[in-house]
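The structure that follows is given in the form of structure tokens.
All protein chains but one are shown in place.
And then chain A:
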Amino acid sequence: MANQLEIRNLYASIEGGEQILKGVNLVVPRGQVHAIMGPNGAGKSTLGKIIAGDPSYTIEKGEILVDGENIMEMEPDERARKGLFLAFQYPVEVPGVTNANFLRLALQARKGEEVSVMEFYNKLQKALEVLEWDESILTRYLNDGFSGGEKKRNEILQLMVLEPTYAILDETDSGLDIDALKVVAKGVNAMRSPNFAALIITHYQRLLNYIIPDVVHVMVDGRIVTSGGPELALKLEAEGYEWVKELVVTGS
């Protein structure tokens, strides 16, 4: 069984609207961190949401394989149980359920079994420590009234408690100040292991100073146009996206 997240020739459009992904190919093996960079509107976030099972997109062609298994027909919860996780660009507010209750429900759903209070709190404690957060966050309603930074940090808290195999971080860095950014990076780095892979979707190179990627992909107009090492991110930061757009035009 292939221990990797694989996207094969993926074409997708917004439901009843324009085509956004135009033949994406991507392999993220366990043990690696990949970044996808690209200009606004390139389809980066769409790719993340489609992998997680966002129902507002229509898939026209292609496959998404988790450890060799096609997950295209699976509901989002089933995909989560297969080990996928999406840290949302805009986490949703859900009043009425506390952060702690939600996390415990999610952990039980992910594991498919009861999780003892002890085990749950041990995980939580460790995660809170890394994220330099205090317990008061647990009794607040899920993302309800959270600041932008708190919401992002809460995504990483969920990531750390749920321990997925493949995590997609959708612009988790946008809107974060440098201290918050470092905390988020610390959380992701704490997850790194031979059994964990991350796909970091970002517009800026900034986060990649703190989470060093193994591979950087550049996405333009619904396709990955070039890939390289961490130095590619630095080049994009220095030179902008104009030169990669030309790659699209020349078709290379």
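Assume a residue touches a chain if its C-beta (ideal position, glycine included) is under 8 Å from a C-beta of that chain, and two chains touch if they have at least 3 such contacts; residues count from 1.
By our rule, contacts and distances are computed from a predicted model.
Asker: Out of "glycine dehydrogenase (aminomethyl-transferring)", "Putative ABC transport system permease protein", "FeS cluster assembly protein SufB" or "DNA-binding protein YwzG", flag the one the UniProt entry gives for the chain missing from this complex.
Answerer: In UniProt, the chain excluded from the picture bears the name "FeS cluster assembly protein SufB".
Asker: Considering the complete complex, identify which of A:27, A:109, A:190 or A:212 is in touch with the unshown chain.
Answerer: Touching the chain that is not displayed is residue A:109.
Asker: From the list A:9, A:25 or A:56, which touches the chain that is not on show?
Answerer: A:56
Asker: Which of these, A:75, A:135 or A:246, touches the one chain of the complex that we don't see?
Answerer: Of the listed residues, the one touching the omitted chain is A:75.
Asker: Under the stated touch rule, tell me which residues of chain A contact the chain that is not displayed.
Answerer: Those residues of chain A that touch the unshown chain are 52-56, 75-77, 79-81, 84-86, 88, 91-92, 94-97, 102, 105-106, 109-110, 141, 158, 162.
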